[in-house]
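Here the complex is missing a single protein chain, while all its other protein chains stay put.
Chains here go by letter, A and B, matching the order in which they are written, and residues are numbered from 1 within each.
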Amino acid sequence: MAARVIDSSGLESLLTALRRSGYDLIGPTVRDQAIVYDHVSGTDDLPRGITDTQEAGHYRIEERSDESLFGFNAGPSSPKDHLYPSHDELFSARREDGRIRFTATVHPNSPRFAFIGVRACELAAIAIQDRVLLGTEAVDLGYSSRRAGAFMVAVNCVEAGGTCFCDSMGTGPRATEGFDLVLTEVTPGAEYVIETGTSRGAQLLASIESLPAGPAEEQRVECGISNAVRQMGRRMETDGLQALLVDNPEHPRWDQVGDRCLTCGNCTMACPTCFCSTTEDRVTLDGEALRSRRWDSCFGLDFSSLHGHSVRASARSRYRQWLTHKLGTWHDQFGMSGCVGCGRCITWCPVGIDITEEVAAMRGQVS
Amino acid sequence: MLPRSFRLTAKSQETPDTFTLVFEDPEHGEVRFRPGQFMMIYVFGVGEVPISIAGNPHKTHDLILTVRGVGAVTNAICALDPGMVVGARGPYGSGWPLAAAKGRDLIIVTGGIGIAPLRPAIIETLSRRDDFRDLSLIYGARTPTDLLYKDDLLGWESSADIDVEVTVDRASSEWWGDVGLVTRLLPRVRFNPPNTAAFVCGPEVMMRVVARDLTARGVPTQNVYLSLERNMKCAVGFCGHCQFGRDFLCRTGPIRSFHDLAERMRVDEI
Partner (left out) sequence: MSLQSLQETAPLLTAMSIDGIEFLESVATEIQFPKGALIFDEDQTAGAFYLIANGKIGLEVSMLAREAHLIETLGPGELLGVSWLFPPYRWSWRARAMVATDVVAFDAEKTRRQCDKDPDFALHIYRTVAEEAVQRLHATRIRVLDLFPGSES
């Protein structure tokens, strides 16, 4: 289906139609002075006229001079927070008739999410998590059920933030796959070019009022995306990166970054692809045992504990593990990089460690 | 991912802190496994740990585990009484590559509780002894009291099918076996290095020393297999805890060739 144009009431109709189809809308909204993914009911909940400024260790929201609904970049949360939540029940167990009866936590009623305003880098991150969690030998049931039901309304970035580098990672700023519908905000807060990625997206689009997009609108989409490419605050050189990291475990840069890293794990929490987890077991007062999964971080000392000591005791080794996995051994395991260039780890690092700078330093391009 | 319920049917004390436990699942029956694979054992409300299967691979009705009580979950397992139940899921992981040892001399070198994942491999090799040439077991422990499977050892020692060398780090003059590092016993067993496979399991430092010694004697690095140990939560490649370079050891390990591991094993805190 060719590109169409909708106005702000068309966008409202789109969200209403999704809600009426039973979707739980998850979109960007302002909370705690940040733009996060949360439940939204309509365009009024979107961050109208709000943008963010991002730098290493720096994030602020501020007012824009226009009414743009999507005039900001990746915030501290990502669709991961809803598709692969930080805490998820795995099973319950009861002692019955001389045995333990295990019951897998089922997710039949788990909400069908419609994600609004998902960026290209985030779609790429979801594709990575699909590869990890929907494997051939094992499937994360919770992720699988939430993922299967999800509807994706993507947004092409027409502006890029200070820590963005999706262009050099080949994941954006244009959304190319993994969406049902994709919007480009061609007139801030007023006019959106909308394209379809799936038949259900097309079906939904057909149910709301839209006009055909002409060459002028399509031109403005291209301009917007080119603008975002020009604005990329960072870039990462990916050629030979896998070998560079894997072959240099004793590079002096690891000591240097290890001295700065607080091992707080913020980068892994904010990262849309980090998937590590641990398990928790507890027993309720009525004798039921529950097992749940909770996000974990390779920056934690406990993460690698073995017989009372940690394999990775130093900050240096934990940072090295994270970066070498993310950009190196991830390829061996999943046939792709674990980084989508969203810049969250740079923005949310309390000491401003910059993944692109670390890579450049490993290459000898930074003193 | 969901455990099955297993009932403890028998329990024997191997050493002051180590027990061998026999479980069965009357509802679903056997657990088929390859020697070297492990199970995730769940203690009601306490937690889950990976434990190597120590039983006979041909007697799959019984799930046999040897467990040393060192943490909350393993202590809870060791404290079980017959009739009590646990959850178990698996088996997981790569087994010992018996096919790679076929037609060769096979040396099994173990230390401490590292003999547990090798017990099924020893039983299996003895059950088809003609597939292998010279077969030897070198087993090291801290003291004679700490030796596991003493009955098995006596049986194997009296068999002409396998050369058994047992050594400890410290002993009184009562001890009939050897005292010294496992590698000191390598000259005592018969093997033709270029046509030898080795299965090694024990503390990582011991495995490094053994692997280096074997390869220095001419055993190809591709034929030396080690079983690594790392923290493990899920056993299906989701939790990330068992990562060792490019491997999640639960999926592509824990047994890998020294050829594949040597470079990574030189990196501290990898």
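Keep this in mind: a residue touches a chain if its C-beta (ideal position, glycine included) is under 8 Å from a C-beta of that chain, and two chains touch if they have at least 3 such contacts.
Computed from a predicted model, the values in this text were never measured in an experiment.
S.K.: In the full assembly, spell out which visible chains the left-out chain is touching.
M.R.: Looking at the complete complex, the unshown chain comes into contact with B.
S.K.: Based on the whole complex, identify which of B:Pro3, B:Pro35 or B:Gly111 touches the chain you can't see.
M.R.: B:Gly111
S.K.: Consider the whole complex, including the chain that is not shown, and state which of B:Cys78, B:Ala100, B:Leu126 or B:Leu181 touches that chain.
M.R.: Touching the chain that is not displayed is residue B:Leu181.
S.K.: Using the document's definition of touch, tell me which of B:Ala72, B:Ala99, B:Val205 or B:Val267 contacts the absent chain.
M.R.: Candidates B:Ala72, B:Ala99, B:Val205 or B:Val267; residue touching the omitted chain: B:Val205.
S.K.: Of the residues B:Pro97, B:Gly140, B:Gly240 or B:Gly253, I need the one that contacts the missing chain.
M.R.: B:Gly140
S.K.: Which parts of subunit B are in contact with the chain that was left out?
M.R.: Subunit B touches the chain not shown through residues 15-17, 68, 70, 111-113, 140-146, 167-181, 183-185, 187-188, 202-203, 205-206, 209.
Convention: only the chains that are shown with their structure count from here on.
S.K.: Could you please state the distance in Å, as a whole number, between where the Cα atoms of subunit A are centred and where those of subunit B are centred?
M.R.: Roughly 41 Å separates the two chain centres.
S.K.: Can you check the complex and tell me which residues of subunit B touch subunit A?
M.R.: Those in contact with subunit A are residues 1-5, 7, 27, 42, 44-48, 70, 83, 85-87, 229-231, 233-234, 236-241, 243, 245-246, 248, 251, 267-270.
S.K.: Would you pull the subunit A residues touching subunit B in the complex into a rising list?
M.R.: 90-91, 93, 95, 98-102, 104, 132-133, 135, 137-138, 140-141, 246, 249-250, 275-279, 281-283, 289, 291, 296, 298, 303-308, 311-314, 316-317, 320-321, 325, 329, 332-333
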